[in-house]
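A single protein chain has been omitted from the complex, and every remaining protein chain is retained in its original position.
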Amino acid sequence: MQITSRQAQVAMQGAEATARELGLAVIIAVVDGSTHLKAFHRMDGAVLGSIDIATRKAVTAALFQCNSEDVWEYCKPGASAPSLELTNGGLAPYGGGIALKWIDDTFVGALGVSGGTIEQDTQIARAAYSAFRALMS
Amino acid sequence: MQITSRQAQVAMQGAEATARELGLAVIIAVVDGSTHLKAFHRMDGAVLGSIDIATRKAVTAALFQCNSEDVWEYCKPGASAPSLELTNGGLAPYGGGIALKWIDDTFVGALGVSGGTIEQDTQIARAAYSAFRALMS
Amino acid sequence: MQITSRQAQVAMQGAEATARELGLAVIIAVVDGSTHLKAFHRMDGAVLGSIDIATRKAVTAALFQCNSEDVWEYCKPGASAPSLELTNGGLAPYGGGIALKWIDDTFVGALGVSGGTIEQDTQIARAAYSAFRALMS
Partner (left out) sequence: MQITSRQAQVAMQGAEATARELGLAVIIAVVDGSTHLKAFHRMDGAVLGSIDIATRKAVTAALFQCNSEDVWEYCKPGASAPSLELTNGGLAPYGGGIALKWIDDTFVGALGVSGGTIEQDTQIARAAYSAFRALMS
């Protein structure tokens, strides 16, 4: 099962609403469960460097079916897989990428946010996830 | 001057409405005037091969500030720049990419469509352009 | 729905049996419906150049959910999308890549063969497909 346009749209709207509340211009990328781009939006004023970062966070989350920052547990100093972040064309092992799980926790895709601090990007990604999950009810 | 989110959104909606009328699932990519991705949508059911093609058409149109098929005049057999299509990471010198020009014909970005025949993709891109230009009035 | 290991294994065995009958050493690549590698085998004696060709044929078939040679109709001289073969990192628009469709013609993946002539590679890919489809009964 792969993410639908409707699910992607609602998740992106949830992200953008929170970004606006925070006064931020961010970039949001949504990929399907096989890392292929499904939807993308760069808010007016977002820096160009965040295009790749948002996409890479989404891809990182999709590749391992977890949140992007969870990958850091494996490659941080002293952990078991040093330089794991060099695989798959370069991972983004920090906050802002989130795995999207649907009914029965079926993994359907991932979303990445970049444009604020890592804490802000993470907050925005969580808001996107809440909006996405609200579609289930 | 660069394309705004509002302009990109309206252009994409124009494209999608026409794609639906034609019974097609297409991919639409919008880039700004400097070829950086602004917005992207893969309609449910579109083939994965069209992700790169739609994006490449938009980039081709942005790189030369013309429609993607116009580039073919320079690289077709017997023309003056054979293999021009190999530049810039690979051009897409066929229909479906369109330069977006605003008031006073100021170039602000480009849009690419892939998923139908070249004729259909071109028709959808033109519909996107009409929707985009209608914002001016 | 994505291809299973069992399906991939049976398809590859079908390919290898036919390659042996033809006295050929070939390479067989199987990808899932989203172009990610599922299984791969290089028969003893196959040339190294065929590693990329077999994989690219499988990816080409997966990207467009058709046989690899069908893509040539769009990019051959005089056709509507010249240099389409430059997209997606380089396509392989010639025989030997085959889309794998399961019950109800659901697309589940693709297989690519390289090592013989294009006619031989195509024959071997078809034998793989027959073996794969025979699993259905």
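All chains are identified by letter, namely A, B and C, in their written order; residue positions are counted from 1 within each chain.
Everything that follows uses one rule, which is that contacts are C-beta pairs under 8 Å (C-beta built on N, C-alpha and C of every residue); 3 or more make two chains touch, one makes a residue touch a chain.
Note that the structure is a prediction, hence the values are computed from the model and not measured.
Undergrad: Among the chains in view, which touch the chain not shown?
TA: Contacts of the omitted chain with visible chains: A, C.
Undergrad: Give the residue, chosen from A:Met1, A:Val47, A:Leu86 or A:Ala134, that touches the chain omitted from the document.
TA: Result: among the candidates, A:Leu86 touches the missing chain.
Undergrad: With the missing chain put back, which residues of chain C would touch it? List them for me.
TA: Per the touch rule, chain C residues meeting the hidden chain are 4-5, 36-44, 48, 51.
Undergrad: Footprint of the hidden chain on chain A, which residues?
TA: Those residues of chain A that touch the unshown chain are 34-35, 60, 62-65, 74, 77, 80-84, 86-89.
What we mean here is this: only the chains that are shown with their structure count from here on.
Undergrad: So that we know how the chains sit together, what is the shape of their touch graph: line, ring, star, complete or other?
TA: Shape of the chain contacts: complete, all pairs touching.
Undergrad: How would you label the chain A and chain B contact, same or different, if same means the shared numbers make up over half of all numbers there?
TA: Both copies, chain A as well as chain B, present the same residues to each other, with over half of the numbers appearing on both sides.
Undergrad: Quick one: chain A and chain C, Cα centre-to-centre, how many Å?
TA: Centres of chain A and chain C (C-alpha means) sit 33 Å apart.
Undergrad: Among the residues of chain A, which are close enough to touch at least two other chains?
TA: Counting only residues that touch two or more other chains, chain A contributes 36.
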